[in-house]
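Every protein chain but one is kept in place in this view of the complex.
And then subunit A:
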């Protein structure tokens, strides 16, 4: 396989991992005001993702780094072109990350309410905007022959991209509700499970519409198969959620998100950022790539370190596999 193809796959895998993992912790954040009826319940929710959210976010940093190293043109055009959405994502991630750490550091209700808002908006905004961004990548954006983005902000806010944003937000909210049901005990668990089913139906409708629209824009056999698999996984997850098989439900929503992201990458390949203007402006896995020397070095680094990272990150999930409930939250 070509090195550029390997790195296209690796970048796809990193973003897929990022959306599966941070997907549920975005979901938990978005549902904080909905499922968390009092301070203790909100603390339970935050503590379900407490030990892992930071590690989940490193998937994004690694995906960005891998894109920079393997496809500098893609990284440069995308990040400068999607300037304002990425700014909003950054501001959201800043507020949210600090909120997790600082929320319980003072007892006042007003203090906690402010950080709860930071967690809610800090999760909702990226959950929508990542969908908008990836839909635009797939749809293509106006690039000139120098691969410079020449559209404005409004160009990114087209109906297809907005549907993409609604889809990711709904999928992540469902994924988060399933995760809360999986990781908690008591009253909140039952409410989370019920909410997961209702959210899941909306997410399924949006996802089917979005993926179908996607396949009319660009498609491949692999993309069709993956899209169908994503829909089936989501339906399977919802069925499991309905009968309160939370482990299977989470497997289903995780697989659905992973397969949906994979659909986008499969449909996109071999392009990485199509141009809607000058076809010469289109960035592909070949013309956006680094030299074979750099890709070779990076491949060895990835081959050696990725299994180690997966092992210890997986182990963390195992360590914190226990359900928690309001009884576990300390008084102060």
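By definition in this document, contacts are C-beta pairs under 8 Å (C-beta built on N, C-alpha and C of every residue); 3 or more make two chains touch, one makes a residue touch a chain; residues count from 1.
Here is the rule we use: contacts and distances are computed from a predicted model.
> Assuming one chain is omitted from the figure, identify its UniProt name from "Peptide ABC transporter ATP-binding protein", "histidine kinase", "Cytochrome ubiquinol oxidase subunit I" or "Probable DNA metabolism protein".
When "Peptide ABC transporter ATP-binding protein", "histidine kinase", "Cytochrome ubiquinol oxidase subunit I" or "Probable DNA metabolism protein" are compared with UniProt, the left-out chain turns out to be "Cytochrome ubiquinol oxidase subunit I".
> Quick one: which of A:16, A:47 or A:282 touches the chain that's been left out?
Candidates A:16, A:47 or A:282; residue touching the omitted chain: A:47.
> Among the options A:213, A:248 or A:320, which residue touches the chain absent from this view?
Of these options, the touching residue for the absent chain is A:320.
> Using the touch definition from the top, which of A:68, A:121 or A:248 touches the missing chain?
Once the missing chain is taken into account, the touching residue is A:68.
> Write the list of subunit A residues that the hidden chain touches.
Subunit A touches the chain not shown through residues 43, 46-47, 50-55, 57-58, 60-62, 64-73, 75-81, 83-84, 86-87, 90-91, 93-95, 97-98, 100-106, 148-150, 290-291, 293-294, 297-298, 301-302, 305-306, 309, 312-313, 316, 319-320, 322-324, 327-330.
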